[in-house]
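Below is the structure I would like to discuss, written out as structure tokens.
Apart from one protein chain that is not included, each protein chain of the complex appears where it belongs.
First chain written, first letter: the chains are A, B and C, and each begins at residue 1.
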Amino acid sequence: MSFEPRIVGFLCNWCSYSGADLAGTSRIHYRPNVRVIRVMCSARIDPTFVIKALAEGADGVLVCGCHPGDCHYSEGNYKTMRRMPLLKRMLEDFGIEEERVRLEWVSASEGKRFADIVDDMTERLRALGPSRVKLALAYDAVER
Amino acid sequence: MTEKRIGVYVCNCGTNIANVVDCDAVAEAAADLPGVVVSRSYKYMCSNPGQEMITQDIRDEQLERVVVAACSPRMHEPTFRRAAETAGLNPYLVQMANIREQCSWVHDAGEMATEKAKDLVRAAVYRVTRHESLERLSVDMCPHTLVLGGGIAGMSAALELADAGKRVYLVERTKALGGNVARVDLTAPYLDSARDMMTDRVTRVIEHPDVSVMLESELEKLEGFVGNFKATISHHSSGEGPPIEVVDVGSVIVCTGYKEFDASRVTHFGYGKLPDVITSFEFEGMLKQGRIEMKDGRLPQYVAIVHCVGSRSEEFHGYCSRVCCMTALKYAHEVKSALPRTYVSDVYVDMHAFGKGCEDFYRRSAEVKTLFLMYGKGDHPVVRRADPGDDCEMLITVDEQLSGEQIELPADLIILMVGMEAREDSEQVTHLVNISQDKDGWFIESHPKLDPVATTTDGVYIAGACQAPKDIPDSVAQARAAAARILGKISRGKLEIDAMFAAVNEDLCSGCRVCNEICPYSAIEFDAETKRSHVISALCKACGACVATCPSAAIEAKHFTDEQIFAEIAGVLA
Amino acid sequence: MAGEKLQIALYWGAACGGCDVAVLDTNEFILDVHAAADIRLWPIAVDGKYSDLEAMEDGELDLAIFDGAVRNSENEHIAKLLRQKSKVLVAFGSCAHLGGIPGLANLMPRDEIMSVAYLQNPSIEKGNVTLPRPESGMNGATLTIPEFYKRVYKLDDIVPVDYYVPGCPPAADQVKAVLLAVVTGQLPAPGSVVGAAETALCDECPRTKNEKKLTSFHRPWQIMADPEVCLLEQGVLCAGVATRGGCGARCPSSGIPCRGCYGPLPGVVDQGAKLLSAVVSVIDSNDPDEIDHILDGLPDFTGFAYRFSTPASLLQRSVRP
Partner (left out) sequence: MSRKISIDPITRLEGHGKIEIFLDDSGAVEDCYFQIPELRGFERFVVGRPIEELPRLVTRICGVCPASHHMASAKAVDGCFGGEVAPLAVKLRRMYYNAHYIHSHIAHFYALAAPDFVLGPDADPAIRNVLGVVGKVGLEIGGAVIASRGKAQEIQRIIGGRSTQDIWCIPGGVAKGLRTEELEQIRPMVAELYDFTQFSLQLFRDVVLGNPTYLDIIANGPYTLDVHNMGLVDERNAVDFYDGQVRVVDFEGEEICRYEPHQYADYVAEHVEPWSYLKFPYLKQRGWNGFVEGIDTSIYCATPLARLNVADRMATPKAQEGFEEMFSTLGAHPSRMLLAQHWARLVEMVQNAETLQLYCDDPEITGDAFRVIPQQVTGEGFGIVEAMRGTLTHHYTCDENAICTSANLIVGTTNNNAPIQMVTRKVAETLIKPGTDPDQGILNMIEMAFRAFDPCYSCATHSLPGQMPLRVTVRRGGKVTHDFRRGC
């Protein structure tokens, strides 16, 4: 039985979550490895959420927002566009592989795209193997 | 975190969910979660008995929180919130787990789908435990409405509202009302005069005491929120009155219409090179002049009408423009009645005659001796100059589908049925009124079936061909529907706006002012006296950008607090 | 021997001594403390009897102040002993509170630290292959030195802590306030951070603040920053927005950006993540490439974001194998 990565997805309500719903209404199948958490706008996604998810044992975190220029709140997704690159640089310093955190723009009409992204990410993470973060934090007794 | 009495309801959605997810197992698993006192699996939670099951439990079991695992919250959250409310539970104490659109409909039946459903339910339970009762804001509903666009849709909406005694500001960019319909001669399928129809509308609108028509005007800025918008309108006419005007409105209807497809983008018809290849609108012009003729003034002996120019093509627009087919038939009739001896041929792909009376119209057109030739989708007729000696100006080569033969067709006048496309300024419009466009540029309605006139922005509606290609009756129907929606809101006088907004805890705010620039709605104010920032809740649209930005965790997003989201994270991963 | 006088112990774990100096910096006040309390243990200045400490009744000490982090078994042992012997245990200073600057060591493997120190440095004896060992035989007997844990821990990773006094080191007047609170028994609810403000440094920073829009970042030596205006607004990375006040804004007032020693604000789970979010959200660009270029102006952001709090961050340490 091969390793099944656990992905936490943070999706904005207006574009990406609708896109994911559209994948549903269109019956587009994809890997069941993602667990979606809905926020009103990708700008609500505090980098702490991403780190928290990794610390709680996620093998990957997927952040989705409206395409640039098409944000329901006109410019929320630009905040996300600015935060994620630095967050990824930071996570690298903690030894967390680049592929574990992914930012994608998914519109309300891109159900297929959402499905493809989840499948692709699942495959990449499966190849990468389980995240070491939760394990590393699991030592309640001190390490020698 | 003190435990709450929680009820969990797993919807089977008939077999929609149950076929893939083991709903009973999900309900059983949920029963063991902290605080869960009731956990049921039921065929249709959104049905009346389903909702009654919930309200009954709220009363009998003194439930403090409710989790419904069913379809997308974007579908039925309002339903279950209302159910909770009827049982006296604050609607914000309900949380949904989306196990249909984002689980059963997208995964194969089996262990993993059921496990995912359990995780989503656990997350919902953890989250709902941390929910707080929230009170919706009640605000005044301004009875005035802003209508953008003076075409048939805009005028219909305006009249509907004004006849109900409500003020309307009708903003039209051009010098005259009427829009695209005013460019049309007769209308299909009954061949009555568009002109008569329009003159009546236009006069009524202009003379109506409750409609302020603003010609050569444009919306510059729309601020505020449903029931309380401030619209800044600029007047370009050199006439009297200020160049800029600000009006209070409660609602906005966008009726900005469409623009015709530019035929010169298609090369093989020779449009722009061959003098007697014209577009449908150019032909309408001729009809209104009352004389069908060629460039050199001669009367055409052969008239050919070509369908689907720019529509239903890989290269240009994939969609059908819906009105061209019937218009083409109308042209056949008008040519025949003006020039009985002229041969009319109609080169089409499929004949779309779905509207009321259209099929009869199609039959009648066949009777008036129109030659119908069918070309294949993806293929296209080719036009060339006729050779000297031919008795026509041009020849059209068509791979005729029904006969299977290649046919050469004589033509003196070729009418290209150009389709509809979104106006190039429609993107600016989306930003002005904060709605979105689909991939073809048409404005997106809030629900394609159940809510076709509203948008994702409360108080902003769409009507007419700006939403998708439409004929006149559909445009009018949508316009009046939008007006009806608004009248409903106005009649209530007050309206409730969602209790989700951001709030600054000024005890934690350091006045660093990082959030000030963040808000796209300028809902955050800095008080130089107290050295604190605060949110004007009515202006806040609850995106949460400032919340994620505040380095002091001093801003709280109601119903999307850090604590609630952390709980959800822990829930899906537990 | 607990009389009517307060029984107090000060101890340094993995520390630099700066916290103890901070206590000395209360100057004359030390004498008042001495008058009001028996200092039963204070390594830097007092020959307390460690045997006494072990002989003490549980809870015999009214107050134990622990500065420094926990990196080895001795730190851990004494932390547990002090917890057991004292009614109130205070994590004093950034290291005990958050892990402190030495906590940056959590971003790299212990073995690298050893080999750099003993094998690679340019002044190391030519050809040296010797590394210090926990046990080495000498004259038939065994010499032991403690083995160090793989990473740095903050005090409450090891034992429950009653109060936290932030700062590297804590400001003297804050130290005074805390000691006074203990002496007069006016302590807040256990678990609280004491001797610090509830709002960010900006609240007490004298520099003027405006709306922020950043098009580039500068390192402190690259510009002559305006001494009157918020450093962050001038593109100089300052952790003040994401850091508790209470220090008196000593650094920004003297032209040096805050590095976050007073730790995260109440309700903040991860100081670095919050600083990140605040700083980049106000970047004035919507173009990914330009944003990337602007971010290049923030080298080693991690080293700033978690300068004092790596062991207290959500991730705590590098998971690089």
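Going forward, a contact is a pair of C-beta atoms (placed from the backbone, for glycine too) under 8 Å apart; a residue touches a chain by one contact, two chains touch by 3 or more.
A quick note: this is a predicted structure, and the numbers were derived from the prediction, not measured.
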{"item": "Chains on display which the left-out chain touches in the complete complex", "value": "C"}
{"item": "Of C:105, C:201, C:230 or C:291, the one touching the omitted chain in the full complex", "value": "C:105"}
{"item": "Touching residues on chain C - with respect to the absent chain", "value": "11-22, 24-25, 27-28, 30-31, 34, 39, 41-51, 53, 68-69, 71-75, 78, 100-102, 104-105, 107-108, 110, 112-114, 116-118, 121-126, 128, 130-133, 136, 138-141, 143, 145-146, 148, 152, 168-169, 219-224, 227, 250-251, 253-256, 259, 261, 299-300, 303"}
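In the analysis below, only the chains that are shown with their structure count from here on.
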{"item": "Computed distance of Cα centres, chain B from chain A, in Å", "value": "29"}
{"item": "Separation of mean Cα positions, chain C and chain B [Å, integer]", "value": "56"}
{"item": "Mean-CA-position distance for chain C and chain A (Å)", "value": "33"}
{"item": "For chain C, residues contacting two or more additional chains", "value": "269, 274, 277, 281"}
{"item": "Per-residue overlap in chain B, given as positions that touch at least 2 other chains", "value": "518, 545, 548-549, 562, 566"}
{"item": "Residues of chain A defined as touching chain C within the complex", "value": "46-48, 51-52, 54-55, 68, 75, 78-79, 81-83, 85-87, 89-91, 93-96, 131-133, 135-137, 142-144"}
{"item": "Residue ranges of chain C in contact with chain B within the complex", "value": "198-203, 209-213, 230, 232, 240-242, 245, 265-269, 274-275, 277-278, 281-282"}
{"item": "Chain A contact footprint on chain C (complex, rising order)", "value": "70, 76, 107, 147, 149-151, 153, 157-158, 269-270, 272-274, 276-277, 280-281, 283, 285-286, 288, 291-292, 295, 298, 301-302, 305, 314-321"}
